[in-house]
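Worksheet: the structure to be examined is printed underneath.
One protein chain omitted, others in place.
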Amino acid sequence: MASLIIRGGTVVNHDHSRLADVLIDGETIVALGPAIDAPSGAAIIDAGGCYVMPGGIDPHTHLELKFMGTVSSDDFEWGTKAALAGGTTMIVDFCIPDPGQSMLAAYQDWRRKSEKYNSFARCAQLGAMPLVHAENGDVVARMQEAVLGRGVTGPEGHAYSRPPEVEGEATNRAIMIADMTGAPLYVVHTSCRESHEAIARARANGKRVYGEPLIQHLLLDATEYENSSWNHAARRVMSPPFRAKAHQDSLWAGLQSGSLQVVATDHCAFTTEQKRLGIDDFRKIPNGTGGLEDRMPLLWTAAVNTGRLTKEEFVAVTSSNIARILNIYPKKGRLAAGSDADIVVWDPAASKTISANSQLSRIDYNVFEGYACTGAPVVTLSRGNIAWAMGELRAEKGDGRYVERPPFSPVHVANSTWKQQSAPRAVRRADVTP
Amino acid sequence: MASLIIRGGTVVNHDHSRLADVLIDGETIVALGPAIDAPSGAAIIDAGGCYVMPGGIDPHTHLELKFMGTVSSDDFEWGTKAALAGGTTMIVDFCIPDPGQSMLAAYQDWRRKSEKYNSFARCAQLGAMPLVHAENGDVVARMQEAVLGRGVTGPEGHAYSRPPEVEGEATNRAIMIADMTGAPLYVVHTSCRESHEAIARARANGKRVYGEPLIQHLLLDATEYENSSWNHAARRVMSPPFRAKAHQDSLWAGLQSGSLQVVATDHCAFTTEQKRLGIDDFRKIPNGTGGLEDRMPLLWTAAVNTGRLTKEEFVAVTSSNIARILNIYPKKGRLAAGSDADIVVWDPAASKTISANSQLSRIDYNVFEGYACTGAPVVTLSRGNIAWAMGELRAEKGDGRYVERPPFSPVHVANSTWKQQSAPRAVRRADVTP
Amino acid sequence: MASLIIRGGTVVNHDHSRLADVLIDGETIVALGPAIDAPSGAAIIDAGGCYVMPGGIDPHTHLELKFMGTVSSDDFEWGTKAALAGGTTMIVDFCIPDPGQSMLAAYQDWRRKSEKYNSFARCAQLGAMPLVHAENGDVVARMQEAVLGRGVTGPEGHAYSRPPEVEGEATNRAIMIADMTGAPLYVVHTSCRESHEAIARARANGKRVYGEPLIQHLLLDATEYENSSWNHAARRVMSPPFRAKAHQDSLWAGLQSGSLQVVATDHCAFTTEQKRLGIDDFRKIPNGTGGLEDRMPLLWTAAVNTGRLTKEEFVAVTSSNIARILNIYPKKGRLAAGSDADIVVWDPAASKTISANSQLSRIDYNVFEGYACTGAPVVTLSRGNIAWAMGELRAEKGDGRYVERPPFSPVHVANSTWKQQSAPRAVRRADVTP
Partner (left out) sequence: MASLIIRGGTVVNHDHSRLADVLIDGETIVALGPAIDAPSGAAIIDAGGCYVMPGGIDPHTHLELKFMGTVSSDDFEWGTKAALAGGTTMIVDFCIPDPGQSMLAAYQDWRRKSEKYNSFARCAQLGAMPLVHAENGDVVARMQEAVLGRGVTGPEGHAYSRPPEVEGEATNRAIMIADMTGAPLYVVHTSCRESHEAIARARANGKRVYGEPLIQHLLLDATEYENSSWNHAARRVMSPPFRAKAHQDSLWAGLQSGSLQVVATDHCAFTTEQKRLGIDDFRKIPNGTGGLEDRMPLLWTAAVNTGRLTKEEFVAVTSSNIARILNIYPKKGRLAAGSDADIVVWDPAASKTISANSQLSRIDYNVFEGYACTGAPVVTLSRGNIAWAMGELRAEKGDGRYVERPPFSPVHVANSTWKQQSAPRAVRRADVTP
């Protein structure tokens, strides 16, 4: 396989940046340093003025998901193509055991399992990282009834019936249950102050808990559900719903302080037509929004350009942290000799206005429509191949590969050791026989 | 009925103290002030050098409770006599729907009900104050299995299987569920930092939540379960168990700051013989300890004599606060014209060493054995009658009366109004018909 | 002096409400109960449908204050008349040692004193309650220079140069210094989350610290300083400045949970003409706003009508709590036999729109202009005299009396006892002689 060299860019890793060339042989980075000699015949990408970063990893997507009586519109082909156009080179798509279940049944099932107390304990044994969607399903079901009982059937009812308290409580509970087993915990789509505080509180007590805000919750808020257009509001229906603006400060501070670690999308794209399944009852609106294609430019604009995060932290929350949590680092999530050549060449001066008209995603709208980004990918490499360049998609269906995730990350091992220290011990006694 | 006058004491109410005489006619206080003229024939109690305070209310007792295959040893007669000897003139005993249930079944039942989301919502409608025993029963059951699996069968296993996290989580959850219905909440036997913090957090967000530490948790700690005598340890088995000493600082600070409001006992006395039902398995040790007779002198010693609480705050946490929460104030919980003459004349210089040998309670030990108190009742009046005086019990079986508790306390009414403010409202839309 | 009876109202105290008549003889309440027999010749006030409450106490006013080169416009005569019209019967006006000092000099002076560590320690000895205006004056001075350096000279610069952090830090520091001496602490005009959290944190550690939000900070926010009219903005200049709206949630929750105890006004009224002294430099705008006349109806509307506070809590935060903190309770702050007859008869159905046109205060504007209140006084009694009734002022200049405040409140005494417990004790050693 031919060699490729990325010349003259600033290589940005989660812990350091420097001017360096990146030499790729086949699927792998083989050298990284200043003024590398290119092998004869090597293709050259000029990255002058650009940042060269690990490709984004979106740890939370639902492509072609059978859900709520329909199938999410971005299939694996077009979903991953959209990802590449946005600088994301790896996704973690969710395997849902039985997609025929109603949302409520799924909740109850999770609830039942957590009560049976098997899943977390089993994760602890297997060295797996348990994930939770944290909302108290019983309370949500009651709230839905109450909201409908007041005659609220539109998308705003979705938000009314899933207040932040319901998420905060379930996060707090999942943390306790995981902790009792000695397992670490990863909380998906942390959307509100209450949930973030439960995570931060656990971490402040030494527990290994991770939280994942979505780019949607960082940028969009609950006023979207009061839009006078049903379509507009319904397109934003996802769980947890968008929150009052004040919650965003909490999420941003979590990313800055390290109490939240990953920015994802929960990409699950339903068309307007699909959304209208819930025209009479907000409970039937397919839950999900897009974002896979736009996560990286949106976050760069809102985080790096404003000074909220450094560019190194941008790499951390879009790629390296989740690679470490998934125990696939530094194969993924770092630019270094020996790592997979999943790379995005990022032009911090490039500007792009997000629009459904120009997206690869297969839905007819974009919840970020009109959002002006500064900073965007110019070339995306997937395992050494130019998958997307200068607006042109080059990846082919089937180019992707499954990535194995080894169990027993260092955090797991430490946790087990720690639990062992405080294991119950019997007290010897004189008066135990009657 | 004859008149009675208490002369020359300092009347202590929760908000103020002053030198005053107290005139009682029948069951009721009719006047309170300096140098009251006694009606001819009035009996006189000399309270010089003493504090005259509202009789204690213990809002959490289990007299003659059928529980875990046996019956708690203090029946209503002797339990209330013990109470009077300690300056407590009213108790709230718990009606347990089906005492035949195992502890676990009771938990599950509560859990099930809370999930069905009926009890709190119904309380909100009725203007009743919901109470919770907050421990995550599912996790406790798993922990019990795990602890037994490690060969720990003694009373220390009781504490191992009910760590503070399990209580903190359940408290946090109960608060959220109550809040969703608009009901206030009263958390019984708040024993640990985690639970107190959940309550304080809720209050810091404007929610109406109350917490009740027990005198046992304020003074005794988990090292009791490591005692080399099985009997010693088993006698201290109650739920929640005693905690590591550091938790006590949190509870005391809660009483000082007002984030915890009531000191109770959860008095549920089982003899050593009854405790030995669990000789082979800590799960079978009847749960419960005594304290009804000793709560007031113990708390005075540990709180007022040290400067942790003022004497007014002592009245608040032993009597007035719970009277207000129960909506029976100022009939109970205050010394004022028109209030019931439930009164304790308190000698701050009296000393008493607690011992099973000298107690009225019908069990063969006292978990506070040897604790030296300074400050004790000299006379206890129940509805105008001298029920206990100078070490002599005068109350007769049947003297007590049931106290009605009106629903819809001011806090309830305010909460409903507040909830009303944020009720769901439908958004009008143009595009709702397809 | 003649008798007066208030008939048929609901008497509201901080801990309880009931239907009762109030009989007044001279300056004092002599009886309180249902269906009291009026002495012959007694004047009668019909309070049917009304609440009868302790007159408001505003613990923080500056009448005819020489400050920043001018004198506040409400003198003692008109300030107290305005107070009576609004149901407030007692004020605590601030004695400022040297009114000739610049604001900065005053800060530095306070700072110097606190550093010399004398004032708080002296308060502890005297049994006095230290009060602090908590803003870090050094930082404010630097911020003012920085803000002016950017060309911001208008009232918005006042807010820019006094961010919440500056108040939060000073509150935290004052608490620590007071705590080291064993003195309790009262923090005036707590305006922001940071300061409230410092107070709540201290209380959560068992310290006796009190916080006083102003009605202005509860209802008005920092957007007022961006008003396109200089006059509008300058009239709202006070220290601390109004805050971003999110801070109000924190203050309200503090009142609900009891971590903040008193609502005051810091009434210090300057006319628009006086405000224009700072037309070129926001530092010269006399600091102060009004509120004395409007505090009670505004708070009732925003707190009781919404369900945030009960009517009993309204009495607590406008009257009883500060009376207890000042150690003048129940002479003030309670309706009971023996208390001063400072009473407001409150019609919860009365409506009033606040306007400078109809106010007694001597300034030409009202920062609450146009605010619609429901709930207002109909009669205000000061020491038994009808001082204001049905819109008509009856009090005369000189009617007021100075109120003595005894030192050594119960909280003081408890604090000293507590400090004594943890006093340093020398360790005995063998090797101290060389």
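Per-chain numbering from 1; labels A, B and C assigned in written order.
What we mean here is this: a contact is a pair of C-beta atoms (placed from the backbone, for glycine too) under 8 Å apart; a residue touches a chain by one contact, two chains touch by 3 or more.
Since this is a predicted model, take the numbers as computed values, not measurements.
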Of A:G26, A:G69, A:G338 or A:P407, the one touching the omitted chain in the full complex: A:G338
Using the touch definition up top, pick the residue from C:L19, C:I44 or C:M180 that touches the left-out chain. C:M180
From the listed residues C:Y210, C:Y225, C:Y329 or C:Y371, report the one that touches the chain absent from this view. C:Y225
In the complete complex, the non-displayed chain touches which residues of chain C? 115-117, 121, 136, 138-139, 142-143, 146-147, 150-154, 156-157, 160, 163, 165-166, 168-169, 172-173, 176-177, 179-180, 225-231, 233, 276, 279, 423-432, 434
With the missing chain put back, which residues of chain A would touch it? List them for me. 14-17, 33, 200, 203-208, 249, 252-254, 256-259, 304-312, 320, 324, 329-330, 334, 336-338, 410-411, 413-421
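The definition used in the following text is that only the chains that are shown with their structure count from here on.
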Top of the farthest list for chain B, CA-centroid basis, is A
How many Å are there between the centre of chain A and the centre of chain B, using C-alpha atoms for each centre? 47
Using mean CA coordinates as chain centres, what's the gap between chain B and chain C in Å? 35
Touching at least 2 other chains, the residues of chain B are none
